[in-house]
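Right, one structure below, let's go through it.
Let's look at subunit A:
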Amino acid sequence: MEAIFFQILVGLSTAMLYWVVSVGLTFIFGVTRVLNFAHGSFYMLGAFFALALFKWTNSFVLSIALGSLAVGVVGLLCERGVIRFTYSLPVAFQLVLTFGLVLIFEDLVRFIWGSVPQMIRPLGLGVVTIAGRRFPIYSFVIMGTGLFLWIILYFLLLETKLGLMIRATISDIELAMANGINPHLLYAFSFFFGSFLAGLGGALTLPMCSASLGMGERIIIYSFIITVMGGLGNIKGAFMSSLIIGISESLCAFFMPSLTIAISYVILALVLVVKPEGIYGEA
Partner candidate 1 sequence: MFFRVENLTKKFGEFTAVNNVSVSFEKNVITAIIGPNGAGKTTFVNLCSGLLKPTNGYIFFNGEDITNYKIHKRASLGIARTFQIVNIFQGLSVWENVKIPLLSRKNTRDIDNTITKLLTFFKLENIRYTTSSEISHGDQRLLEMCMALALNPQLLFLDEPLAGINPQDRGVIIERIVEMKRSGITVIFIEHDIESVLKMADEIIVMHKGEIVAKGPSSSIKENDFVKEIYLGGC
Partner candidate 2 sequence: MERLSNKFLFFVLTSILLLTFALPLLSGAYTNYIIIKISILSLYAVAFNIMFGYCGLLSFGHAIFFSASAYTLGVSLTKLNLPIFVALLAGLLTSVIFSIIVGFLSLRHKEIHFAMITLALSMLFWGVVMKWRSVTGGEDGITGISRSISMIAYYYICIITVLSCLFIIYKIIFSDFGLLLEGIRENEIRVEFSAHSVVKLRMLAMIISGLFTGIAGILWAFLDGAVTPTIAHWSFSAVPVIAALIGGPQSFVGPIIGTIVYVIAEDFITRFTLYWQIWLGIVVVLIVLFFRGGIVGTIAKVVSEFYHSKLREKYREREN
């Protein structure tokens, strides 16, 4: 019983990382209706930026903050430079365009940082003992960030004028435009914010694992699964499905380790076949 509890706790920390990254994708989709395949690349960039900044500033908090902001700027530049020209095209074209961006970012990173995965020294936050097992304190940092983000997003969407604009745009773009909302400003902001979150996720993983090529490809699939499962563009849905995927993977690793590879696809397929619009429906 204790083991299962611990496994769920471990799953929670995984889930929160998935949530931070995939809510960025969800947010971008909700506002712009673009499925951004390059989101994973932004995640990778977040890790590499933070790595470079850490070597320079030697401060983890500073490098995470600056690194993810820098990724936000890269996202903004991509949107202004390339993606915005494809808003009028069907979703599939944007997928292919952002796939092209993925290829470009992969090689740029390889060119700048080389292909050897890199690590920073561990933060040395230590562990706490829960249910007779050791649990890294850093995982609490990730969980805290995730929950904090949840609160911030709620605040942002419900209480601020920007949130109102965003909700208006999500529900009806034409009406929003008629009411004097400049959608391009909002699109640009959503890409900045979404990419910032991807970068934040990437930077947050740095003390746990390494900055490596191809790390974006692994996370993008999870982000897609979570975004689709929760309901495209639905932030609440993204939160719930992050939890489902994170915890079920963790439990699967305990009960049926050899099936962990497929569990998230099984869940996704089941959810979609029963409820194609996702758990909470499309925003």
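On how the list was made: all candidates are chains of the complex that A comes from, given by their letters.
To be clear about the criterion, contacts are C-beta pairs under 8 Å (C-beta built on N, C-alpha and C of every residue); 3 or more make two chains touch, one makes a residue touch a chain; residues count from 1.
Quantities reported herein were computed from a predicted structural model and do not represent experimental measurements.
Colleague: Hey, among 1 or 2, which one's touching subunit A in this complex?
Modeller: The candidate that touches subunit A in this complex is 2.
Colleague: If we count contacts the way the header does, which residues on subunit A are in touch with candidate 2 in the complex?
Modeller: 35, 82, 85-86, 89, 91-93, 95-97, 99-108, 110-111, 221, 224-225, 228, 232, 258-259, 261-262, 265-266, 268-269, 272-273, 276-277
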